[in-house]
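FYI, not all chains are in this one, though none of them got moved.
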Amino acid sequence: MKKLAVLTGGGDAPGLNAVIRAVVKTAILRYNCEVLGVRNGFDGFVDEGGIFPLTLGDVRGILPRGGTILGAANRGNPFARKVMRDGVEVVEDTSQRVIERIQSLNLDALIVIGGDGTLRIALKLYQQLSVPVIGVPKTIDNDINGTDFTFGFDTALNTAMEAIDRLHTTAESHHRVMILELMGRDAGYIALYAGIAGGADVILIPEIPFHIESVCAKIQDRVAAGAFFSIIAVAEGAHPAGGERVYRMEGDQVFLPRLGGIGQQVAEALAASCGVETRVTVLGHLQRGGSPTAFDRVLCTRMGGAAVRLAAASRFGRMVALRGGEVVDVSLEEALARPRRVSLDSDLIQTAREMGISLGDE
Amino acid sequence: MKKLAVLTGGGDAPGLNAVIRAVVKTAILRYNCEVLGVRNGFDGFVDEGGIFPLTLGDVRGILPRGGTILGAANRGNPFARKVMRDGVEVVEDTSQRVIERIQSLNLDALIVIGGDGTLRIALKLYQQLSVPVIGVPKTIDNDINGTDFTFGFDTALNTAMEAIDRLHTTAESHHRVMILELMGRDAGYIALYAGIAGGADVILIPEIPFHIESVCAKIQDRVAAGAFFSIIAVAEGAHPAGGERVYRMEGDQVFLPRLGGIGQQVAEALAASCGVETRVTVLGHLQRGGSPTAFDRVLCTRMGGAAVRLAAASRFGRMVALRGGEVVDVSLEEALARPRRVSLDSDLIQTAREMGISLGDE
């Protein structure tokens, strides 16, 4: 192995830099292998100046830092790249140029650090065009199969939990219903874990469509028991059962979904149906930032090192993974075969219910 | 001094419990004076069970905790208390009942911990009805005169700064304009301090009406200089110059202010006028929660102790205050004579500009 390249794709996640550092250090220190950085995801293969050498000096001090020194396009897809042509946005297949670039660079391996979307592109490049890819599963949503945890999740989770901790005292002292909207469009891991860790009273996740009446009942039960406050953790992808919208038009009052997320919608619905005073916090991109936790930093460092070892062993089309405390590897195809969601049979769900947490479905 | 009472009013602020603890410890340990707690602000004087003894045991372990063990009504005003009568909300003057309760309890002093609104009520009780009040200035907004800092501000500020820190890496790696909406309806201290501390590129505060074009220009200047991201800290009370709304109706697209705060409005306006991609985070009540910082805990402890000493000296109608590192006292009347706002002549404003931060008015 003489030369490998590394890129990061998709949304930000704490630990990207830690993986990059581990890739560079392992490649250079152990394999004496040259490393190239690819700027802004797959776009770097096409853009001018998109490829540049990465040295030990470049990765010095980046272990504790959020973000990515490589930059990240939002899943810039070489098979369907959006470009402006004569002032009009068109979609073109640039995969051939990616291949050519990879060949002209004499790359022995391409390490792709990304979430579901980015890894699917990597798999396609591997399967259709024989690009020697190795995947590293990144997503704060923890929604990739084949690994106990993706990196970035633990940090996002702690950020979310600390937010619930902060809301607790105010809720308690001031008799409020506090709603915290968390990330998780399709998978509710952040809301579920953070809700359990923070002692939320209600947790709403995409995997379990909710009834607003059920949420309302929980709040009223608590009031009846002398607890004049409640904390609701809601994943952005949570939605009511039956597909109806949470919000309604009332007289001339319109609640536009564009401006208000599900947190705001739940707040409005609770105000209307329960008559409780609510406050909404949308944590948003705070969950993507910050210095990674120890768990994430160690995971990233192990995964980065393991990815280089896989490359050295020419085990392409594989993804590094954490299984039972050990870092192993799995087939990218297998990992991506189906989306990962919170299992309703998990002891996590059972635990949440036993803690008296409402999941909005009783 | 045989007996004093203490109450907390208004919105939550980190350090309320630290003040209560200091009041109780100083009163009992130094003055051998009985302390009563008043529940939910001034309402406790009227509600059943609203007055109860506070012992050393009650304040054990509360120093690091957010919230208030006394509970806090939202400025329940005894001069104009909202009550339900025959299903209708009416306003009644309950101040006489407060006086009678204070007299029947033989209170030597009433320590009122609150913000502008609560302290005004305290002042009125003192001036009009000779209630022996001592004030302790609490507000995360830092908008009370006569004291270098109110308590709660330092903690809120650090929470806001950490949010900016988190947004920085994502903004930088992903070429985004990140907007963080912070508290501050009339005074922009949190946004100004946190913006300087976090290295924001634009800070919008109520004291300086902004031009969206000016914000846009700053972002474009940065792009021209190779910085493809920007961080905007905006106080909730910031508003455009000329009084016009930031948002507009465009065709059939309505941006309702009720659902979107100023952060969302700035985002929409920037998308429309600059064509940049933005992400909004509304920090909301997170700024009111959490364990107080060292600065706030020490300030609260000193202020609580000083309030009791003032009471023992029968110096009523006074407010404890921090001046140049020492805790002193000022007249409540003087402190509340005019609202406190960010001074445009302050070296803080000058510093912000020298750091290259746009305040939206150039």
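We just call them A and B in the order they show up, numbering each chain from 1.
The rule is simple: contacts are C-beta pairs under 8 Å (C-beta built on N, C-alpha and C of every residue); 3 or more make two chains touch, one makes a residue touch a chain.
From a predicted model like this one, the values you see are computed outputs, not experimental measurements.
Enquirer: Since every chain shares one sequence and 2 appear in place, tell me the total number of copies in the complex.
Expert: If we count every copy in the full complex rather than just the 2 shown, we get 4.
As a working rule, only the chains that are shown with their structure count from here on.
Enquirer: Rounded to a whole Å, what is the gap between the Cα centroids of chain A and chain B?
Expert: Taking the average C-alpha coordinate of chain A and of chain B, the gap between them is 34 Å.
Enquirer: What residues of chain A sit close enough to touch chain B in their complex?
Expert: It comes out as residues 11-12, 16, 65-69, 71-72, 74, 159, 162-163, 165-170, 172-176, 178, 253-256, 259-260, 264, 279-286, 288-290.
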